[in-house]
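One structure, pasted below without further comment.
Removed: one protein chain of the complex. Kept in place: all other protein chains.
Moving on to chain A:
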Amino acid sequence: MTPGILAIIVLVLTAAGYVLGRRRALALAKRDGARLHSLPGHYGQAVALFTMVPALLLMAAWLFLQPLLIDNQISSQIPDSVIPEGGARSLVMADVRRIADGLDRLVETGRVSEDALSSMQADTTDIRGRLAEVGVALGSDVAPAVFDAAKSYRSIADTSALLRNIAVLATALAFGFLALQRVKPAMRARNISETFIRSLLIGSSLVAILTTFGIVASLLFETIHFFRLYPARDFFFSTVWNPQFRGGSDLGILPLLWGTFYVSVVALLLAVPIGLMIAIYLAEYSGRALRSFAKPAIEILAGIPTIVYGLFALITVGPFLRDWLAQPLGLGTSSSSVLTAGLVMGIMLIPFVSSLSDDVINAVPQAMRDGSYGLGATQSETIRKVIMPAALPGIVGAILLAASRAIGETMIVVMGAGAAARLGLNPLEAMTTVTVKIVSQLTGDTEFASPETLVAFALGLTLFVFTLGLNILALYIVRKYREQYE
């Protein structure tokens, strides 16, 4: 029985629990002439929840812990002699798992019977050949110790799967039965289902929070690993970025941070004024018909994949800037430049700024406008002196959110600004950003053990800290805004 079928059985039991619980509540109420505390469906829900939740929780825990426990046990069986020179125990364990998997398939497809399998020996049978029949390719012949480990892996896995099935079903039945016994007209079934809904919602939000923690933890772990191999001082303060895969690289983050900062600033210089003016026009001046057309049209910009913007930068904006600006001014000959990436990224960010600011401006109460117009202020005076100050914190929040998008953007930079890490002021030169370097350090067939690859995690963590800081700042400002005119 696979976990999927087991889960389906639990769900069927749950449905049965619902029907039985509901029916029992109604029957009891009728017999005793008592009034039900909750709706009949609530009793059904309560029984269903007691049937389903503990059983599924047990199953989840089991599925999570079982491989860990089995691995531990098997890996202690494997003698050191079969571990190849320079290899790791974990690689042998991976082989064991694959062989066990292959044996399962051999039995399933009927090529080998269970009895024949138990008498199979690694030194007499061509295990590698037999496994290849079912599509499990092994790199070398199987050592007897490994084969034995695989066989015991199978048997332990089988037993524990059986145990799991029994335990899960028993839990479902036991809890369901207990709950059914407790159904009485006075039982507060409504409260049980309310509590459950609340826990479900808390659980969902925990998923998001825990994921964030998980991401930070994994970044942090690898970053610490990196700083053991490479001095943190050089990473943060060196002005040279020159990775060498033979070792002896310079991995200074400053040129990358500078590139990120420069490109983002160019992008924001374009996006913020245009976006804001669009927002003001849409919110204060445009008629309803125009607005209902223009707002979605501008938001389409936000839906274009960044790689498409990248293409635009690469084949249109880049060559245009090179031919009409860089070369006539003698400032460079490269079609990839900070300006190219910044401008294209700015276009990408316009809808973020305009859409969010438009919402914020619309949220300023009409009473503010009335008050200002009633005093004889013109429309632009009202916008400048009343609406903008009232909406400013929200607008700053929108800008900071756009800024964190800019900092995290990769594709447009690769295609628009190139991949050369450089500290310079000329906006018509190629430069690059943190995100681009994370990609380039991790692409290719590399081992996660050298500072050249691990630096990607340190870069990622730095970036994460920056964008997190920006987001917290944005949220703080937006929250402050909310208190202003309530």
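Throughout what follows, a residue touches a chain if its C-beta (ideal position, glycine included) is under 8 Å from a C-beta of that chain, and two chains touch if they have at least 3 such contacts; residues count from 1.
Just so it is clear, contacts and distances are computed from a predicted model.
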Undepicted complex member, UniProt protein name, chosen from "Phosphate transporter ATP-binding protein", "Membrane protein", "Sulfide dehydrogenase (Flavocytochrome), cytochrome c subunit" or "Hydrolase TatD": "Phosphate transporter ATP-binding protein"
Touching the absent chain when the full complex is considered, from A:212, A:244, A:327 or A:378: A:378
Missing-partner contacts on chain A, residue numbers: 287-288, 365, 367-378, 381, 385-386, 389-390, 484-485
